[in-house]
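In what follows, a structure is listed as structure tokens, so that the remarks can point back to it.
Note that one protein chain of the assembly has been removed; the remaining protein chains are unaltered in position.
Here is subunit A:
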Amino acid sequence: MLLELSEEHREHLSFLPKVDYAVVAEFGRIALEFLRRGSNPKIYEGAARKLNVSSNTVQHGVEGLTYLLTESSKLMISELDFQDSVLVLGFNEDLNKLLLQLYLDNRKEIRRILSELAPVFPSYHNLEWRLDVQLASRCLRQQIKPALTLKLHLSQDGEHSSQVLQTDPATLLHLIQQLEQALGEMKTNHCRRIVRNIK
């Protein structure tokens, strides 16, 4: 699968061959940094002064590079497809190699960042448990009531929350049985067939 680069995108990237490779590498670093923490326009101005161009040009260069990297990572295109895709830009071989290296080095992290954008429920983070036996209460003395107290930690959008729950032995065994069935389901012929065929 090849990337489709729009006219505008190509124009933005056309700034890259006009600067040193070290600057392109630096742009790549900035692009990654912006993906991690959000953009910071001040950096464009500083770089523009050093390179003696307008800050708009720098911004377009970095954004063009960012888009190139995120699109390729999103589609998870192969090394060969990436090389063929950037060929249309007409850059020299060394620059193409540099872009490929940027892509391969950062693909994993970019995919991780992109995966955070998907709509999600809170996700499981951790579970702590404690085994209790209730011995008495205000209303009833001499009890022997086993209970499992659970602290379920969930995370959503990078924030953790926790919830204290309790269950009795019979329900605990039922929960384990149900969830083991859930895990086992992935090994059934039906699921394996689907997984094999979706590629």
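Couple of notes before you dig in:
Keep in mind that, in the parts below, contacts are C-beta pairs under 8 Å (C-beta built on N, C-alpha and C of every residue); 3 or more make two chains touch, one makes a residue touch a chain; residues count from 1.
Just so we're on the same page, contacts and distances are computed from a predicted model.
For the chain of the complex excluded from view, the name given in UniProt is "COMM domain-containing protein 3" [choices: "Rab family GTPase", "Serine/threonine-protein phosphatase", "COMM domain-containing protein 3" or "Exosome complex component RRP46"]. Among A:S54, A:Q101 or A:Q163, only A:Q163 touches the chain left out of the display.
Summarising the interface, subunit A meets the missing chain with residues 74-76, 111, 114-115, 117-118, 120-124, 127, 129, 131, 133, 137-143, 145-150, 152, 154, 163-169, 171-176, 178-180, 182-183, 185-186, 191, 194-195, 198-199.
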